[in-house]
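For this depiction, one protein chain was excluded, whereas all remaining protein chains were kept in their positions.
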Amino acid sequence: MQGPLIDNLVRQGISRRTFLKYCATLASMMALPPTAGRAMAEAMAASRRPSVIWLPFQECTGCTESITRSHSPTIEGMIFDMISLDYQETLMAAAGFQAEEARHQAMKENMGKYLLIVDGSIPLGQDGAFSCTAGRSNLETLKEAAAGAAAIVAMGSCASFGGIPKANPNPTGAVSVSDIIKDKPIVNIPGCPPIPVVMTGVLAHYLTFGTLPELDDKGRPKSFYGETIHDRCYRRPFYDQGKFAKTFDDEGARNGWCLFELGCKGPVTHNACATTKWNGGTSWPVESGHGCLGCSEPDFWDAGGFYKALSMPADPLKFVAVAAVAGAAVGVGVSIANRAKKGSAKAAHETTTLADLEK
Amino acid sequence: MSIDAIPIHVINPLPTEPGLTGNALPLLREISEMLRRLLETGESTAIDLSALPLTPIDLEWLREKLGEGEIAVTLQASGESTLNETACPGVWWITHRNENGAVTSQFIEVSFVPELVKAHPEDVKIGRDHLELLISDL
Amino acid sequence: MNDLQFLTWVRGTGLNIAVSIFLLGVFWRLFEIYSLGHKKDLSAPRHASGASGLHTVFRRSLPPPGMLKRSPVSYIGGYIFHIGLFIVVFGFAPHILLIKSLTGLSWPALPSQFVNLAAIVTMAAMVVVLFDRINKPVKRFLSTFEDWFTWAVTFLPVLTGWMAFEHMLLPYTTMLALHILSVQLLLVVLPFTKLFHVFTLFGSRWYNGRVNGHKGVPV
Partner (left out) sequence: MSATLEKGVRVLKEVIDAPIASYFNSCVHCGLCAEACLFYTETGDPKYTPIHKLEPLRRIYEQEYTVLGRLKKMIGLSKPVTDAELDEWQELVYNSCTLCARCSSVCPVGNDIVYMVRKFREGMSASGHAPEGIKGAVNRTVTIGSPMGVKLPAVQAQMKHVEEDYGLPIPLDAEGAEYMVLLSSMEIINFPEYLGAIAKIMQQAGKSWTLCSTAFEATNAGMQIGNSDLARVIVSRIVEGAEKLKVKTVISPECGHAYTALRWEGANLVGRPFSFEVKHILEVLGEFQQQGLLKTEGFETDKLTFHDPCQLARRGGVIKQQRSLMNQVAKNFVEMPDAGYMNWCCGGGGGASAIEEGEPLRLEAFKRKKAQLDSVRPDRLVTACANCRIVLEEGLEHYQMDIPVIGLTEMIAEHIPKKGG
C-alpha cells in the first residue's frame, strides 16, 4: 500500500468525488470553514503517511471494532490507509518477537514524529502486573512509546479517563493516559466506544494542519464534544414541555417523549451522537429508545446508575434513619435538660411582694 | 436498513420552530457579496449551512427566496448528493446525503460550476487511459 | 475532581450528609422548641365559630384588613416568592423525581418552561424583597447577619438551578452540581436559622389561634 492515499481509495472503489464529499462533510462537522474540506481532501489525498503506533492496554477491543469494522467498507476504515499503522496487535499479522520488533523499528525510525494511539486504561496496581505485553507492564510500554511520540490520541473512555476498569472499586488501579503522560499533547476521544468520525476528524486535522484540533478542558475535540447530547437531542422539546416516558414501554416511550426520568444522562454528556448518529447515520441510543449512559464522560460508570434520573440520589441515603434518631435523641436530651432547668427555676420561685418590685 | 424500518416513530412531532430567527436575511446579502467577488476575481466561495444557527424554517425561507434554477446535478457518491442551481445563476444549493438518505451537510456554493461537478485531471487521465485501452482493443 | 465526579459526589455523599444534617436538625430543634410545654388555660372558654388554632394556621396566610396597603412590597413580594419557590421546588419534573425517590410520593409535573418563568419571577421578587429590606428603616433595623445570609442561601439554589437550566456561565454539569450543592447548604442551615419558620410557623399560628380561639376571637 504505497503511493498517495487517493490511489488506494480509488483501488477500493472510492471515487475522488466521494472523497471530496466526505471531506466537505467532515470539515462541516468539525466546524471548520468550507475551504478546509478541500484543503483536507488535498492534504489527505497526498498523505505523507505518518507512522502510527497503536497500543492496546486494559481494553475490550470495542474501540478498534468501532473504527475499523462496520457492516460495509467505510471511509473511516479506509482512512487507515493514509497512515502507516506500524503496530496494532489486533490488526497486524505479525506476532510475538516479530511484532515487538516492528514497533521498535517504527519508533526508532520515526522518533519524535510518530502518532501514538492508545486504547484501554493503564493498571498501576501490583506494579502493573494486571496487564503486560511481551513481559513488560503497560506503564513501561506507554512511557517508552510516549517518549518519542509527536502526539498521543487516547481512544475511548478507558484511555481517556480510565473507563470501566477504573470503575469502583478499581481493582487494578487503572488510570488514564493523561494521568501518566504530562509532557505530550494528548487528544482524548472518549466514548464507549467512540464515534469513528471523531477519530478520522482528528487524523484529518493532524494531517492537514499538522496540529491537533481545539480541545476542551477534558482534552476532547471541541467540535465534537462541545455540546451535550441533551442540547442536540430531537426529544428535547418534550423535556421542555415536561413530557417524560415513565417506563420503557409506556405511551410516553412510544410517543418518543423525553427519557430523563428513565435515567438519560444526556444533559451532562458531551458527545456528537445526536448529530452524527451511529452505524452510518442509522440511529443512536436515544433514538432507539434508551437513555444516554454518559459513556464519553469521566467515571460514567460510577455516576449513580444508568436508570436513575440525574436528579435522583446517586447512592441510597444511608445515614438518614440514624440522623433522624440521633436528632430525636439530641432533642429529647435537650428537652430533659430544659425541663429540669425550668423546674428548678420554678422551685426557686419566691412569691413577689410589693417590696420586691424595687431594686 | 433504512431508519423507517425501525419501529420507533414520533407520533406527535412538534411543530418546527414557529418562526424565523432573522439569521437568513443577512445571508442573502452575504451571497450577493460573494457573487460580486466571483464576477470581479473569479473566486469561488461557499457557506456551510450547518455551521450557522438556522432553523428548518430559516432554511426553507432561504431556499424559497433563492428559487429554482435551470440545472440540477445529482451525484451518486456514498449516498446521493444534489447540486442545484438556484434562480440566481452562480449560486448553487448543495446537499450531501449518506447511504441512508440522511442529510450529512449542506452548503451554498457561489461559483460558475460547483467544484465537485468538475472532473479532476487525474480522473480525466484515467478516463483517457481507459478509453485508449478500449480503442486499442477494438 | 472533575465536574461529573463533583456532580456524582453531590448527588451521593453530599446529599447523604445534607439530608442527614437536615433531619438531625429538624428533629432536634422540634423537640427543643415544643418540649418546653405550656400551662393549661383554666379560664372558661368562649366558643365562637371560626376561632381555633387550625383556623389561624390557614387564615394567617392572608393579610389582615388594612395591612396590604401599609406594606405592599412585603406582602406581594412575599407571596410571589413563596408561591414561586413552591412552584419551582414542587412543580419541576426532576425535583418531583428526587422527592419520589426519597419519599415515594409523586405527582404530575408542570411544563419546564413554565417552571423556568416561575424561577425568574421568584428571583425578581426576592431581589425586590431584598431591596425592601435594605431600603425600609424598620427592616434594615431588624436585620442581622442571619437575615442577609438566609436570603442568599435561599436565592442561590434558584439562581444556580435557573442558570443550569439556561446553560449560563458554566457548563451544565458544573452548574447542576453547584445547584445541588447550594440546595444542600440550604438544607444544612435550615433547622438552625430563621428558615426554620417553614416548620415552626404552623406551631406559632396554631398557638396564637388557640389562645384567641379560647377567647372566641377569630384571628
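Here the chain labels run A, B and C in written order, and each chain numbers its own residues starting at 1.
By our rule, a contact is a pair of C-beta atoms (placed from the backbone, for glycine too) under 8 Å apart; a residue touches a chain by one contact, two chains touch by 3 or more.
These numbers come from a predicted model, not from an experiment.
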item: Chains in view that touch the one left out, judged over the entire complex; value: A, C
item: Which residue of C:11, C:179 or C:205 touches the chain not shown here; value: C:205
item: Residue in contact with the excluded chain [from C:67, C:134 or C:169]; value: C:67
item: Interface residues of chain C (partner: the chain not displayed); value: 28-29, 32-39, 41-44, 46, 48, 51, 56-57, 60-61, 63-67, 70-71, 74, 78, 136-144, 147, 192, 194, 196-197, 200-201, 203-209, 211-212, 214-217, 219
item: Interface residues of chain A (partner: the chain not displayed); value: 330, 334, 338, 341-342, 345-346, 348-359
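Convention: only the chains that are shown with their structure count from here on.
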item: Where chain A and chain B are represented by their mean Cα positions, the distance between them in whole Å; value: 33
item: Approximate Å spacing (C-alpha centroids) for the pair chain B, chain C; value: 57
item: Distance between the centres, which are taken as Cα means, of chain C and chain A, whole angstrom; value: 39
item: Per-residue multi-chain contacts in chain B, two or more chains; value: none
item: Where chain C touches two or more other chains, by residue; value: none
item: Contact footprint of chain C on chain A as seen in their complex; value: 218, 228, 230-231, 239-242, 244, 260-261, 267-268, 294, 297-300, 302-304, 308-315, 317-320, 322-324, 326-328, 330-332, 334-335, 338-339, 342
item: Residue ranges of chain B touching chain A (in the complex, touch as defined); value: 1, 3, 6, 8-12, 14, 45-48, 50-51, 75, 77-78, 81, 96, 98-100, 102, 104-105, 107, 109, 115-116, 120, 122-123, 126
item: Contact set on chain C toward chain A in their complex; value: 2-5, 7-8, 11-13, 15-17, 19-21, 23-32, 35-37, 93-95, 97-98, 101-102, 109-115, 167, 172-173, 176
